[in-house]
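With one protein chain removed, the remaining protein chains of the complex are shown where they sit.
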Amino acid sequence: MKTAPFPEIVTADGEKPVFKAGDTVFISTRYPVGHYRVPRYIRGKRCVIEAVIEPCGLNNEEEGFGRNAGQKRHYYRVAIPLADLWPGYAGSAADGLRIEVYETWLEGTK
Amino acid sequence: MTHTHDHTPITVPDGVPGYYEIMETAMRELLAEKGIIHPAEIRRQIEVLDSRGPQLGAKVVARAWIDPEFRQRLLANGRAACEELGITFYDDTGLIVLENTEKVHNLIVCTLCSCYPRPVLGLPPDWYKQKPYRARAVREPRGVLAEFGTVISPEVEIRVSDSTSQLRYLVLPLRPAGTEGWTEEELAALVTRDAMIGVSTIEAQERKVR
Partner (left out) sequence: MTPSEELVRHLPTDMGGLPADRIDCSDHELLPWEKRCHALADVLDYHKILNTEEKRRGVEALGAEMIGKLSYYERWVVAFANILFQKQVLTPEELALKMDDVAARHAREAQA
């Protein structure tokens, strides 16, 4: 692990990704009223982070209500086997979903 | 059809405009009257949209097939590589190019709405925006592909990418066998929109007569 060249640097809240590629995380289970961008079919599922998307972005749930500014966090491209999503999935066991999820919808443990 | 007002002479087809067309026209005219938009902006944006279509994506694919370094740049940053070819992105979206291989076949969908790589493919077909595709592509991609006449071997992994953020996707299809030595133009002519969505593959074909 590299040491940071500038240890005195303080990053803004949300500036550093919380997760990294390869991490196993869970999609949160919550039910926002109105607008959401995390489809129901992946709620609560375990996934593996394939990539941290750079740069940070706005929370799209809030953007839907006109919030064009504010705190930015990372989106993550995550992988979920289709067999984990659909009981009795009939395709190949290797078939999978890739989807981008905002940091506030991911949890390290369940 | 003549227009007696000095608003944009955007053509209206013969026949009675329906309720929604009237709403769109009224809204646009009000916004222009208030100086919030200008009719020229609408005309210009229509031209922008009309200039985008699968032929652009096909050029990107053909270039990636013959130029391995371009291919790497395309896979690293789809938008930047398209911009190298002069395909500007008029919005804030990014582009991830998904490489098909002998082991992986990619398919793109937007289950929540209709996200689609418009700057490089143009506007999506109706079926892409409708329930059967959006509901089933993430659930039974092989069944969906079969309806398009595409059969993917069980040994090949299918990856379905569901767009939910600012990123859009484009599938980089496998180059068909038997196309060695073809020109970029000949190769681009093989690449279909459906192959760049992932519902089709590009089969070997006869070289087109020049």
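Points to keep in mind about this one:
Every chain is named by a letter (A and B) in the order it is written, and numbering of its residues begins at 1.
Keep this in mind: a contact is a pair of C-beta atoms (placed from the backbone, for glycine too) under 8 Å apart; a residue touches a chain by one contact, two chains touch by 3 or more.
Source: prediction; values computed, not measured.
If you put the hidden chain back, the residue from B:E41, B:D67, B:E185 or B:E203 that touches it is B:E41. Within subunit A, the residues in touch with the undisplayed chain are 31, 33-37, 39-42, 60, 63-66, 68, 85-86. Looking at subunit B, the residues touching the absent chain are 1-2, 4-5, 10-13, 16-17, 20-31, 34, 36-37, 41-43, 45-46, 48-50, 90-91, 111-114, 123, 125-127, 129-136, 138-139, 144, 147-148, 162.
Convention: only the chains that are shown with their structure count from here on.
Distance from the subunit A centre to the subunit B centre is 25 Å, each centre being the mean of its Cα atoms.
For subunit A in complex with subunit B, the touching residues are 37-39, 41, 53, 57, 60, 75, 77, 82, 85-86, 89-92, 94-102.
Residues 94, 96, 111-112, 138-142, 154-167 of subunit B are the ones that touch subunit A when the two sit in their complex.
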